[in-house]
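Excluded from the complex is one protein chain; the other protein chains are retained at their positions.
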Amino acid sequence: MQSQATPADIEGVCAKIVALGFKPHIIPGEQRTAIGITGNPGPIDPAEFESLPGVADAIRVSKAYKLVSRETKREDTVVRVNGVPVGGERIVLCGGPCAVESREQILESARAVKAGGGELLRGGAYKPRTSPYSFQGLGEQGLRYLAEARAETGLGVVTEAVDIESFDLVESYADCVQIGARNMQNFSLLRRAGRSRKPILLKRGMSSTLEEFLMAAEYILAEGNYNVILCERGVRTFADHTRNTLDLSVVPAVQSLSHLPIIVDPSHGTGKRDKVIPMALASIAAGAKGLIVEVHPTPDRALSDGYQSLDPQQFAVLAEECYALADLLASRRRVPLAVD
Amino acid sequence: MQSQATPADIEGVCAKIVALGFKPHIIPGEQRTAIGITGNPGPIDPAEFESLPGVADAIRVSKAYKLVSRETKREDTVVRVNGVPVGGERIVLCGGPCAVESREQILESARAVKAGGGELLRGGAYKPRTSPYSFQGLGEQGLRYLAEARAETGLGVVTEAVDIESFDLVESYADCVQIGARNMQNFSLLRRAGRSRKPILLKRGMSSTLEEFLMAAEYILAEGNYNVILCERGVRTFADHTRNTLDLSVVPAVQSLSHLPIIVDPSHGTGKRDKVIPMALASIAAGAKGLIVEVHPTPDRALSDGYQSLDPQQFAVLAEECYALADLLASRRRVPLAVD
Amino acid sequence: MQSQATPADIEGVCAKIVALGFKPHIIPGEQRTAIGITGNPGPIDPAEFESLPGVADAIRVSKAYKLVSRETKREDTVVRVNGVPVGGERIVLCGGPCAVESREQILESARAVKAGGGELLRGGAYKPRTSPYSFQGLGEQGLRYLAEARAETGLGVVTEAVDIESFDLVESYADCVQIGARNMQNFSLLRRAGRSRKPILLKRGMSSTLEEFLMAAEYILAEGNYNVILCERGVRTFADHTRNTLDLSVVPAVQSLSHLPIIVDPSHGTGKRDKVIPMALASIAAGAKGLIVEVHPTPDRALSDGYQSLDPQQFAVLAEECYALADLLASRRRVPLAVD
Partner (left out) sequence: MQSQATPADIEGVCAKIVALGFKPHIIPGEQRTAIGITGNPGPIDPAEFESLPGVADAIRVSKAYKLVSRETKREDTVVRVNGVPVGGERIVLCGGPCAVESREQILESARAVKAGGGELLRGGAYKPRTSPYSFQGLGEQGLRYLAEARAETGLGVVTEAVDIESFDLVESYADCVQIGARNMQNFSLLRRAGRSRKPILLKRGMSSTLEEFLMAAEYILAEGNYNVILCERGVRTFADHTRNTLDLSVVPAVQSLSHLPIIVDPSHGTGKRDKVIPMALASIAAGAKGLIVEVHPTPDRALSDGYQSLDPQQFAVLAEECYALADLLASRRRVPLAVD
């Protein structure tokens, strides 16, 4: 739509789409609103829409993913999590423990994240664990502790929903619901996320191609939830010096194909504490819009993933360095970086 | 337990386990019954059980997976699907289309599988698809067609449950419920499968290690369902001459670590019709207990995966060759093949 | 060329090729001779050759590899190693230690291979080792021991050349020169192998695609040596239950694209002794023309790769089982297996 398009113009286009038997998707942007169409069995003639009032352009999306495509919406999507814009000018840092272990532990973590300069708090109340005999999370109790941490620190809460049964509960407490790597192609869960009113953080699967990653996001948008943040967290390869191989090139690749913001998880992406800060910096330099990092008050006593968690002081160093780097990059943004 | 252990002996052991606050798992075998213990926070002294009546041996399982381990149960598990034993002396062939597309299509497929010598029918009524806009299956209608095909041909039905919402329905129609590769670490679904009374066919995830694969099965057994069939279906690598890289060495590897039967899917494992028969033969030679193969009456008109589906005549060739190979191998079984 | 083409016909075609400024390659077959053309900067009109005497057909090869393509030569190439045909009706077993360690060791190995039913002897006199401080092979002394083992047992000798400096020496002793996986894209070494009169065993590189594998063979043929045996030996993936992931689907894939014979190395392909026999059988079932297997008189005392070597008795079991399987497959060859 044109930037000066009126609500009536938008309504008009949607009415036309509905009249044709298809589904309209109003994806608002800072400057202009994009309207996606799904449900059409074959191509539609752009001329059907080009002359409607307020329409700037009607484009046939050439990719298998439609609503996530930059062809559908040219400008970057900014997702607000508890008021914090993800995908805009500033980078966003989300920190916290792998799992919520106790009231004290999550409160201390939240204070550390806040003090270090983070804006969002992570922490799993429901944990997908390889073994049925491992700690599976505190469940709703964990969610309550997260809410308490938010109340005290003001940090927005990002926490994972591992299945549809727990989604309602997670959604009711969280500011942003995470879909983990193992669930990236759990299509029922993606559809449920698509019907949520909360933003979704979608992690890339361990052996997911870029196209599969974007198609997973498409599942969410196709149900009407356009607030999706993508997250690279490492893929599985033969390399054994890190737990996963962090594929940072997916950051500019996503940005050229999609309007959705992408952040990076250097904790799972490396699995080693001493690689987290270098790879955090590399992520920001590659263009990531933020980071999600494991922070624990006492990493050596963590119930899970302690070896990849930063302590509060290390997180503060990470944040300070990353903000300095982001400032530098922002100050030079006049120069066009993507060269093709 | 000793082979001559009485029900009372078994009950006695279980009572003791319960008294200690743990969970007993009675895993029946052809010769002897094994009793697994879970729920113990740390190691238990084997002496607690060794002197109980009917106990042959009390073993501490050294692996992260407990109930699936061959340490827990030495003899092969045989899973019966609609009366067909999977994991015993004979190999089992399961054939059918990727998706149930229509009544005619599934009936024709079933007749072809039956005529070709197959004993089980596959076909998805619920399909996990990379794109939200692809055909997602006929749902319950598809399940009804499968039941009709079973009624006509006598073939047992293997069909996939993609989420917990549809599990009850799938379970009520199927003789064996498939958990697909993308859901191998959908732990809620695995737990639901563990509470089912139907056998489960668990496919290896695309980038799953052997340990993760066995741990996924452990989720099912830990809930009390000991009838699990494992299935290798190819893993994701750089190699591009096949859709996935069929990792047949996982067959003997599973067999040395676990008592559960393993079969192979050469259709997804190669993604190319002309590789299916050679890899089917290779699977049997490697020791697989059966195959699950895509068969379609008219592969070129299939709604999904047609390029990797066999036509009825090709399936008949596959079956004839595989049975001949299996007969040869069975006739030579006196020779111990595993050499370590 | 037609099957009844005369030497004069062949000469005529070659003369024409030379006259055009290109390079002719006479690749003899059991039934018919193929003549490949290289050195042409662009496509040549087939009509230039179609009317020459003795020409059956002039085909433009559509692949990047030309001389190895089945388009160039339709019938299977049979490579003779010390008189043993590799690529014909019968499978060929090559056994022996990773490295020649001593006169006694290689003689005992050779006797074991011979007694077990093998026809070729493997053993490295020059070893490519990851560490500069590991045992690098006995060099020419090792070659002399191999020659002695051949003299005593009649087994043909397959041994590796690791560089051009040692190629002359290796070539002078060996019946077949092996190019190892690490050298699959050592193009100078490939060119040297192409100027050799001895057959070449070319192993697939650890992360080589099928096309790269065939292009490596093309380097050898392009220099005039058409006696190349390909060998699958496992590729590098995330899977950790075997040392490498044996990619058996490359066997039928090579066979549909190339006339060159392909064999399998289940020892390096699995890296574990107890997986060797199952994967050897799987290789034969997939259509491999032979196997190259590590055999050591006393595997536990081997200087390298002992954990994946068979002892003499295990090799005899492997050979007996594989021959029985190959006999079965040969007896059923009336049935066309590749179905597309």
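The first chain written gets the first letter, and so on, giving A, B and C; residue counts start at 1 in each chain.
Heads up, the rule we're going with is that a contact is a pair of C-beta atoms (placed from the backbone, for glycine too) under 8 Å apart; a residue touches a chain by one contact, two chains touch by 3 or more.
Just so you know, these numbers come straight off a predicted model, no measurement behind them.
Here one chain is not drawn; of C:Arg129, C:Arg144 or C:Arg332, the residue touching it is C:Arg129. When the omitted chain is restored, the residue from C:Leu146, C:Val162 or C:Leu257 that touches it is C:Val162.
When the whole complex is considered, the residue among A:Met1, A:Val157, A:Ile263 or A:Ala286 that touches the unshown chain is A:Ala286. Touching residues on subunit C toward the chain that is not drawn are 38, 64-66, 128-133, 162-165, 182-183, 185-189, 191, 206-207, 211-212, 215, 218-219, 222, 236. Taking the complete complex into account, residues 207, 209-210, 235, 237-242, 245-253, 256, 269-270, 272-279, 281-287, 310, 314, 317, 320-321, 324-325, 328-329, 332, 335-340 of subunit A touch the chain not shown. Residues of subunit B in touch with the missing chain: 236-238.
Everything that follows uses one rule, which is that only the chains that are shown with their structure count from here on.
Spacing of subunit B relative to subunit C, judged by their CA centroids, is 37 angstrom.
For the pair subunit A and subunit C, the distance between mean C-alpha positions equals 50 Å. Across the assembly, subunit B contributes 207 as residues in contact with two or more other chains.
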